[in-house]
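Structure record follows, encoded as structure tokens.
Up next, chain A:
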Amino acid sequence: MALGAYVAVSAALFALGLVTIAARRNILYVLFGIEMILNAANINFVAFNRFNGDGMDGRMFAIFVIILAAAEAAVALAIVLNVYHLFGSTKPSDADLLRE
Partner candidate 1 sequence: MEFLHFDPATDFKLLLAVPLIPLTGYLIQIFFGRKLPRKGDWLLTTGMFVTMMITLLLFAKALYHAYTGHGDDGHATPFWHHSSEAGMTWSWLFQDSEAPNSPLNLTVGILYDGLGASMLAVVGVVSFFVHLFSMGYMKGDHRYHIFFANISLFTVAMLGLVLSDNILFLFVFWEVMGLMSYLLIGHFSHDPKSHRITQAAAACKKAFLTTRIGDCCLFIGFMMFYLHYQTFSFDGLWQATTQDVMVNGWQSWQTTAGLFLFGGTVGKSAQFPLHIWLPDAMEGPTPVSAMIHAATMVAAGVFLLGRLYPVLSPDVLTVITGVGALTAIFAATIGMTVFDIKGVLAYSTISQLGFMVAGIGTGGLGLIAGLFHMVTHAFFKACLFLSAGSVIHGCHHEQDMRKMGGLRKKMPVTFMCMLVCTLAISGIPLFSGFYSKDKIVQSTIMTNELGGTWASSFAGIALPLAASITAFYMFRLIFMTFFGQPRDKHVNDHAHESPLPMTIALTCLAILGMFAGQFWLSNLDIMGSHPTWFETLLGVSHDYTNLSGLYPGVELQNTYVGLDAAKVEAVSHHAHSSAVVLSLSVASLGIILAMLMYLFKRLDPAKFTETFAPIYRTVLNKYYIDEFANKTVIRGSMVLSAVLKWFDGFIVDGIVLSVGRINKALGFFAAWFDKTFIDGLVNLVGAVSNGLGAALRLLQTGRIQQYVSFAVGGGLLTAAWLILS
Partner candidate 2 sequence: MENILSLITFIPLVGMMVIICLPKQAIGLIKGVSLVATGIPLVLATQLYFAYDPAHGADGSYWAEEQFAWIKMINANYHVGVDGISLPLVWLTSLLLFLGVPASFGIKKSQKAYYALLLLLEVGIFGVFISLDYFLFYVFWEIMLLPMYFLIGIWGGPRREYAAIKFFLYTLAGSVLMLIAIIALRLDSGTFSIPLLVEMASNGTLTGASLPGGGELLGMSFSTWAFWFLFVGFAIKIPVFPFHTWLPDAHVQAPTPISVILAGILLKLGGYGLMRACFPILPGAFVENAYFLGILGAFSIVYGSFVALGQTDFKRMVAYSSVSHMGYVLLGTGALTVWGTDGAAMQMFAHGTSSAAMFMVVGVIYDRAHHRDLNGFGGLSQPMPVYWGLTTFCFFAALGLPTMSGFIAEALTLVGAFQSSDTRFQALVLFSVIGIVITAAFLLWAIQRVFLGPLNEKYKDYPDMNFREIFCMAPLLFLCLLLGVFPHLILDKMEPSITHLVNLLQSAAN
């Protein structure tokens, strides 16, 4: 399979992630969106590593990113839970005390 295909999939995933973050009305989806972006990057890393020949940099990076994503999800979920407690909603736009 050509590199282009991997990159296309990753780009699509990245774009989908962005749209999810920006458009979904549930904070959990927003977090999913972030995960999608991270995974889009992961696809890239692995694919590029495969096509760039030897070396393990890309794959290593991908592993670290997976760990990062997990950590971030943990922290984010804790925060979201707290928000849900205080605002009684999972809609990100409901939390808008802080604004102009």
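The candidates came about this way: all candidates are chains of the complex that A comes from, given by their letters.
By definition in this document, a contact is a pair of C-beta atoms (placed from the backbone, for glycine too) under 8 Å apart; a residue touches a chain by one contact, two chains touch by 3 or more; residues count from 1.
On a predicted model such as this, the values are computed, not experimentally measured, just so you know.
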item	value
Pick from 1 or 2, the complex member that touches chain A	1
In the complex, chain A residues that touch candidate 1	18, 21-23, 30, 92-93, 95-100
